[in-house]
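To start, the structure itself, in structure tokens.
Omission of a single protein chain aside, the complex is shown with its protein chains in their original locations.
And now, chain A:
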Amino acid sequence: MRLNELPLKKAAVITDIDWSALTPEIGRRLRDLGFHKGAEVELKHFAPISHDPIACRVDRILIAIRQSEASVISVKAPDATPEPALSDKASPSLSTVGQA
């Protein structure tokens, strides 16, 4: 699943980022803002009408990103916990789950 296809307010983890689909500048900005394999993400808001851009939480910060960039980010919902309880807040410990 891609980041922009996530259901609203369900936490997921970044499994892959297709850097080759991005220009070096955009890639750098994504890295700057903390997009990395294993980061915890959660789709929070859609912009009006076109649903573009979107706002998503990455680890502990909220980031505005356009659909075109979000669509190169693959995510996976953590299988164990589908209930909404987890979706609420970022616990910093979760952010390293994917790397372990």
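Worth a mention:
The working rule: contacts are C-beta pairs under 8 Å (C-beta built on N, C-alpha and C of every residue); 3 or more make two chains touch, one makes a residue touch a chain; residues count from 1.
In this section, contacts and distances are computed from a predicted model.
The protein name that UniProt records for the chain not on display, among "Ferrous iron transport protein B", "GMC family oxidoreductase", "ABC transporter permease" or "Electron transfer flavoprotein subunit alpha/FixB family protein", is "Ferrous iron transport protein B". Contact with the chain that does not appear here is found for just one residue of A:R2, A:R31 or A:K76, A:R31.
Across the interface with the omitted chain, chain A contributes residues 25-26, 28-34, 36, 38, 44-53, 55, 59-66, 69, 88-89, 91-93, 95-96, 99.
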